[in-house]
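Complex shown without one protein chain; remaining protein chains in place.
Letters A, B and C name the chains as they come in the text, with residue numbers starting at 1 for each one.
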């Protein structure tokens, strides 16, 4: 499903962000990525959906050679992937509902299925009541859950979640984890980057530790 | 130092965000605020530096009656306060150094003291080496530390920190906590909103728990 | 279906930045209105030229005391030219009567003049046709060589001057049109760039969640086209207004200058050209800027 071979990544020639990473994440698996601040977790996720280019090595995602896809064709890769961003990336001018629906709209889904699926996703993160609020009117944790709903709404084959519980209290964090586990059981591959050691310990899935761009323990 | 008497706050007439809050935070004290996502922690902090208006009650900060200050005069209150924002609020066009220096510039400090104090603040959060990077080139945790440096750089009498360790791994979280403790020992009043129960437990300071806008335990 | 959604998004864009859109649409309108008025000027001068050149005639002044056979010879020459439509002989006496009639009201003393200083003449009119002025010119030069002819008038100077002026006006029109076009492309591209930059986060997010480039670009292209079209419509209305006002105010003088010519507006093809070029300018301007912004966001 996701394979990395000797991947190197440096940002504008400076200190390397990822050093010789080789990984295999099987289809339908659930993997944590942990590591200190600045270790390269977000960078790794950005490589997987083609947002950052890498210096050398090979990345295969769903059979596609990520390094070889042209910019205009990257959308084919990205439609298989849902991403929870560390900084949410919600659009302030759209309501909660519209923010989540947006992920379906850009793929040209029908209005009916958009309504249906969006409502479902909002209910699953417990924000259906706030569907007409704007992001600015939400607490930090609520915004994060909107981002999670948006990543799940088009039922992607792969979920890349970057610190999805950073602003959530332990109770809600566990609920979100359960949400991901359910999706995983229905066939979604989940890659979950987090600092939350307690969560990692508790969930008992394989985890990858990054340290200054190196894989410490696969 | 900080006194609240029967403070009520609703956002545009909807469900109340803070209900009948009365609090006393003494000078030079260190207080945690915890509570579930959406409990009203950020709202409480926003009231303290005059960013949101409240419906009724009284708030006194450093002897100023916050509800009575005119918009044009609020800067007098805010110059005594340092704020760490849940969403960092870094300026993408400025370097790390400029972002931190900005908090001194707007108060009209001299160029020499700006250089000196900014470097100091960056060193204390371990980001002096990244001073010429732009926020976009930093990891989430690094950005958060820039926000912390900016809040501390003008050595305010009060520090309001909203989830300052949300994106930090446990080790760095502890370091940041130590930083705040040091500042507190030198006379700074610290109000620290967080979900991180472990941190709260470990640090052993008084804490306030909010639940749906109500103080559960002062 | 596809386009109606994009049109909605384009209209949303326009609405979310009404002041900027207004500035760019009204700059558009002003520029195209100027252009339109120049075109009105051109169209009318052109039709005036046509009217006048239709009235061009050669007046052949004859030497005094010509004999009948000499006149016959000349008349045969006129008849031999298939372009000539009518020949009118004005004797010295007739010319003098006409002259006196014209000026008698003003100066009485002409009455008492002892002799007639005016020559006899032929007035030649010509058939309409495309190379008319050219033919007249050639025939006039031929006649000038004849010994019977004292001198000759056919308004050649002002006609050729006017023709040169029309060429100049055409070049000027193209030049100013080109310049304005470039300026407008710049302005539209700026407006769309601002519109796109104010949605930079949205564009970035769209890219991240799998939108195609075409999906992202289309509303901005439509936005540019809409601005261009709105500007052109306003410009045409304004130009038409000015035209109507001028027709009304100066109908007398216009009638005087060109009796059988109306004060014309730009024809349908001119309107189409104006409209088409404004839409093209809008499209081009927005295409340039949205491509740049998309590349910038997509960079890293």
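In this text, a contact is a pair of C-beta atoms (placed from the backbone, for glycine too) under 8 Å apart; a residue touches a chain by one contact, two chains touch by 3 or more.
Because the structure is predicted, anything quoted here is derived from the model rather than measured.
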{"item": "Visible contact partners (per top-of-document touch definition) of the missing chain", "value": "B, C"}
{"item": "Sole residue of C:52, C:165 or C:186 that reaches the chain not shown, by the stated touch rule", "value": "C:186"}
{"item": "Absent-chain contact - pick from C:80, C:117 or C:268", "value": "C:117"}
{"item": "Residue, one of B:93, B:113 or B:185, that touches the chain absent here", "value": "B:93"}
{"item": "Hidden partner interface residues of subunit B, rising order", "value": "49, 51-53, 71-72, 74-79, 81, 83, 85, 89, 91, 93, 102-103, 106-108, 150"}
{"item": "Positions on subunit C contacted by the hidden chain, ascending", "value": "19-20, 22-23, 26-27, 107-109, 112-115, 117, 183, 186-187, 189-190, 193-194, 197-198"}
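Quick note on the criterion: only the chains that are shown with their structure count from here on.
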{"item": "Touch-network distance, subunit B to subunit C, counted in steps", "value": "2"}
{"item": "Chain closest to the middle, measuring from C-alpha centroids that were averaged per chain", "value": "A"}
{"item": "Chain of greatest Cα-centre distance to subunit C", "value": "B"}
{"item": "Leader among chain pairs (count of C-beta contacts)", "value": "A-B"}
{"item": "Distance between the centres, which are taken as Cα means, of subunit C and subunit B, whole angstrom", "value": "69"}
{"item": "Intercentroid distance (Cα basis), subunit B paired with subunit A, Å", "value": "29"}
